[in-house]
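Just one protein chain is left out here, and the rest sit where they should.
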Amino acid sequence: MEYAAALIVLLCLVAFVVVWPLLRGEGSPAPDEGAREELEAAKEAKYREIRDAELDLQMGKLSSTDHRAIDRELRGEAIEILQRLDELERVTPGR
Amino acid sequence: MDPSRKRKLRLVVALGAALILAGALIYTSFSASTEASTPSEVVASADPGRSYELTGKVAKDSVKRDDDRLRFVIADRDGAGSVPVAYAGVVPDPFREGREVIVSGEMKSGTFVAERDSLVTKCPSKFTKEKTASIGG
Partner (left out) sequence: MAGVGSACLFAGLLTALYAAAASLYGARSGRREVVVSGRRAIYCLAGLMVGATAVLQSAFLRSDFSYALVAEGSSTDTPTFYKATAMWATQDGSLLLWALLLSVFSSTVLFLTRRSLREIAPYATAVLAVVAGFFLLLMVGWENPFGTLASPPAEGSGLNPLLRHPAMMIHPPMLYTGYVGFAIPFAFAVGALITRNTGADWIRATRKFALVAWTFLGTGIMLGALWSYTELGWGGYWAWDPVENASLMPWLFGTAFLHSIMVQEKRGMLKVWNVFLIIGTFVLALLGTFLVRSGILDSIHAFGASTIGVQFLVFIALVIVGSTALVISRLPHLRSEARLDSLLSREAFFLLNNLVLVGLCLVIFWGTFFPLISEAITGTEASVGPPWFNRLTTPLALVLALLMGIGPVVAWRRITPAGLRRALMWPVLATALVLVALLALTSSAERPLAQLMFCLVAFVLAVVVQEFWRGAAARRTISGDPWPRALSRLVARNRRRYGGYLAHAGLVVLFLGVAGSSAFLDQRDVRISPGERFTSGGYSITYLRPTATLGADRAGTGAPITLGAVLRARDKNGKTFLLRPSRNFYPTQDGSKGAIGRFFEGEATSEVDVRWGLRRDVWTAVRPDISALDGPIREANAKFGDASGDVQAVVIAAIVERYRRHAPPATFRAIVSPLVSWIWIGAGIVVLGALIAAWPSPEARLRRARSLYAARLGRDLRAEAS
């Protein structure tokens, strides 16, 4: 009956941990925090791409015409991300 | 050439290459394969000169070493039939009477003459298989 006793104890422990947030009600972090993290990650990735393109140009893999076109496109996409981040700031001012 | 025609062309080339690979795969595997058999099957109906992959258990008290060759008898799993085997090459460590083995070779006048190094012994209780095989090239 070691099994039954252990099972009951373990299930009680798990239930405690798992039910706690249900009792506390609304989930803790603000819903937009997640969106901000995602946008930040996308922004970093876009910056890395811009840098990669610059490196490619310096190493001679991209011709300057090609690089200009790519750079403009990437910067445009970066602007969009920055704008969305700004909007987020405006909607949820401060932290 | 306009972009969509280029794309279609690429698709055709890619599919063509895939078909060629698939064809090579199918053709070479069916022509280079060895058929799996049990001892009773190989005793009853083996084509001489054709190579088979024999699976079965090493019969008790049948293992003898004579010079370079190892001689033993393989029996069916259920003990129905058996055939003597002459083998040369590396003998895998788990090889023992009563163990399941796989060996490739041909039938020659009543004895199964095995290919060098083609003896594989299955590990009895663990789920990994130990093996010997010839290195390619």
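For clarity, chains are labelled A and B in written order, and residue numbers in each chain start from 1.
By our rule, a residue touches a chain if its C-beta (ideal position, glycine included) is under 8 Å from a C-beta of that chain, and two chains touch if they have at least 3 such contacts.
These numbers were taken from a predicted model, which means no experiment stands behind them.
A.B. asks: If you put the missing chain back, which residues of chain A would it touch?
C.D. replies: 1-7, 10-11, 13-14, 17-22, 24-29, 31, 33-35, 37-38, 41-42, 44-45, 47, 49-53, 55-56, 58-63, 66, 70, 75, 78-79, 82-83
A.B. asks: Over the whole complex, note the residues of chain B touching the chain we left out.
C.D. replies: Looking at chain B, the ones touching the missing chain are residues 3, 7, 10, 14, 17-18, 21, 24-25, 28-30, 32-36, 53, 55, 65, 67-68, 77, 89-94, 100, 102, 104, 117, 122-123, 125-137.
FYI, only the chains that are shown with their structure count from here on.
A.B. asks: Using CA atom averages as chain centres, what separation in Å is found between chain A and chain B?
C.D. replies: Comparing mean C-alpha positions, chain B is 53 Å from chain A.
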